[in-house]
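Take a look at the structure below.
Of the protein chains in this complex, one is absent; all others appear in place.
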Amino acid sequence: MAKAPDFPTRLLRGYAAFRDQRLPLESSRYKVLAEAGQRPRTMIVGCCDSRAAPETIFDAAPGELFVIRNVANLVPPYDPDGEYHGTSAAIEFGVMGLKVRNIVVMGHGRCGGVQAYIASRNAPSDSADLSPGDFIGKWISLIAPAEALVCDDPAETADAQRALEFASVRKAIENLRTFPTIRSLEEIDEIELHGAWFDISTGELYVLDQATGRFSVAATPIG
Amino acid sequence: MAKAPDFPTRLLRGYAAFRDQRLPLESSRYKVLAEAGQRPRTMIVGCCDSRAAPETIFDAAPGELFVIRNVANLVPPYDPDGEYHGTSAAIEFGVMGLKVRNIVVMGHGRCGGVQAYIASRNAPSDSADLSPGDFIGKWISLIAPAEALVCDDPAETADAQRALEFASVRKAIENLRTFPTIRSLEEIDEIELHGAWFDISTGELYVLDQATGRFSVAATPIG
Amino acid sequence: MAKAPDFPTRLLRGYAAFRDQRLPLESSRYKVLAEAGQRPRTMIVGCCDSRAAPETIFDAAPGELFVIRNVANLVPPYDPDGEYHGTSAAIEFGVMGLKVRNIVVMGHGRCGGVQAYIASRNAPSDSADLSPGDFIGKWISLIAPAEALVCDDPAETADAQRALEFASVRKAIENLRTFPTIRSLEEIDEIELHGAWFDISTGELYVLDQATGRFSVAATPIG
Partner (left out) sequence: MAKAPDFPTRLLRGYAAFRDQRLPLESSRYKVLAEAGQRPRTMIVGCCDSRAAPETIFDAAPGELFVIRNVANLVPPYDPDGEYHGTSAAIEFGVMGLKVRNIVVMGHGRCGGVQAYIASRNAPSDSADLSPGDFIGKWISLIAPAEALVCDDPAETADAQRALEFASVRKAIENLRTFPTIRSLEEIDEIELHGAWFDISTGELYVLDQATGRFSVAATPIG
């Protein structure tokens, strides 16, 4: 039977700080975007990880980023089988309903989902921390096809987990292209797909060069 | 065929602002939580909506909030059928892997997912904006059982969409309690479930009183 | 730089409950055993696990149990090399200083230390949750020699982790016998060694029959 605990004080204090400091600066954005509807240009597919918040990393204002967050920032391949596909539904909502211009798949370092996948791959019969659950093992099995996209550059494979985090971003972008609408929109230059990876240890942002397939530290725009 | 577009300049500028202004203040948090692992106390189930970013609304530091975001902040009922359940997997990861203490389902005003559900319910044969897609219609059908939880208070039902947004938060909390581990942990006071709703027009935060089932504007903590 | 946080409220409340309810019943024991010194008859080597507190499981009064708790209730073999051996020092203190009559090694189900050992054995190169630390990997490597004591009874090996938990208790008792003083005292019937295993799920206590090497549910004493 459920009790009725108080709302967490830490969150109430955080909200009070937002209300007193940031809200006054953004109140017209909130008001206008409430009336006119949201118009984000960018969709982010990010991870639930508490250290990788897209709005923080991109210093985003209210209304800028439409954000999907699941474990390990995965995009399943297009598979309209009538089941409940939360990520695919959100992608569809952003692309068709909100008409976003960019989709950024953003991975990050020390991802617990990728780590759990590696652990389960290395010891499939093992009672790893996360494997006994009902859902997480199945979900992270979506990472498996990304193994084929691990780069053979020694500089990249030296860190096996990071190499797979990179590869998983590449695979998610491939999977976005299995959505017919996205593939078609990309062909006529109406939508752009991007990959990024955030180093939660140093705060560095890496971006994917799709011509070469390589990640490198983001250059700062001039001016 | 994929081109290689430049990474969006707006995001690079935003990242540069983060890197130059906020990162220096948080660099030790990032570094420590990279080494020691994340330790969030709170999981948020929020909406992808660009105007309802949990880290912004709760003024959260890196590492504080484990955040799931899907369209309309839905929690499907527990259903371990071997399919890919992104939201359920993320809930499991947060509860069992990260041992979060609180789960907050946060709805918000003018939710496009709830709006699409109402449109499809009112005009089932209609070709509403979002219905022709392959996934979104199925996903938002998860809202239907929430209708039974709409409150009959005239003050609440005066705004039919908001009333359903409130009800959907109540239903998501009910569905969280269909996860055996969560229900069990709640019974022994090891986890708390909460509901909230953010008014994107005014910036007001409402919290759910589970004893009465009513939402009201959050009181500010003292001190 | 250290702040000066308040002492955790939960602990202060727990202490107040002890002081108001149990202390009055035990105050003479505390007072006498403070003056006369402690005289425990039993030493427990238990695990740090929060679900396996010896005083709780054995309903012990103050002064009854001298308790060593380390990860996975391990006893290293006798090795007087001049290093800091916390467990061996405590064993020595109990046997020689306090003259305990019994030593009970108490394992328990779902032991995180045994689980981590199994994970590291199955995937030695893996970045398992606990392996990157500086100490835990080395400590749990003390479990390895217990593998030779896993029983070949199918009823026992069906649960591989529990089988190793049992075997580790057997090994800890073997290691206690590598301490010359303990071995000598046991030979003249001045000290007894015992093994037990607590099922944290059901609350059942298993005891080791050293004649057969098997664990079975503890029989209740009559009268």
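The chains carry the letters A, B and C, assigned in the order they are written, with residues numbered from 1 in each.
Everything below uses one rule, namely that a contact is a pair of C-beta atoms (placed from the backbone, for glycine too) under 8 Å apart; a residue touches a chain by one contact, two chains touch by 3 or more.
If you're wondering where the values come from, they're calculated on a predicted model, not measured in any experiment.
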Touching partners, among the displayed chains, of the absent chain: B, C
Residue among B:11, B:45, B:71 or B:96 that touches the chain left out of view: B:96
Positions on chain B where the hidden chain makes contact: 28-29, 31-33, 35-37, 39, 63, 95-96, 98-99, 180-181, 184-185, 187-188, 190
Residues of chain C in contact with the chain not shown: 1-5, 7-19, 21-23, 26-27, 30-31, 33-35, 37-38, 40-42, 48-51, 53, 55-60, 62-71, 74, 76, 78, 80, 82-94, 96-98, 102, 104, 109-110, 112-113, 116, 129-130, 133-136, 138-140, 142, 177, 186-187, 189, 192-194, 196, 200-203, 205, 207, 209-211, 218-221
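As a working rule, only the chains that are shown with their structure count from here on.
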Chain contact graph, described as a line, ring, star, complete graph or other shape: line
Copies chain C and chain A - interface residue numbers shared by over half, same or different: same
Centroid spacing, where centroids are CA-atom means, of chain A and chain B in whole angstrom: 15
Mean-CA-position distance for chain C and chain A (Å): 44
Numbers and ranges of chain A residues touching at least 2 other chains: 129
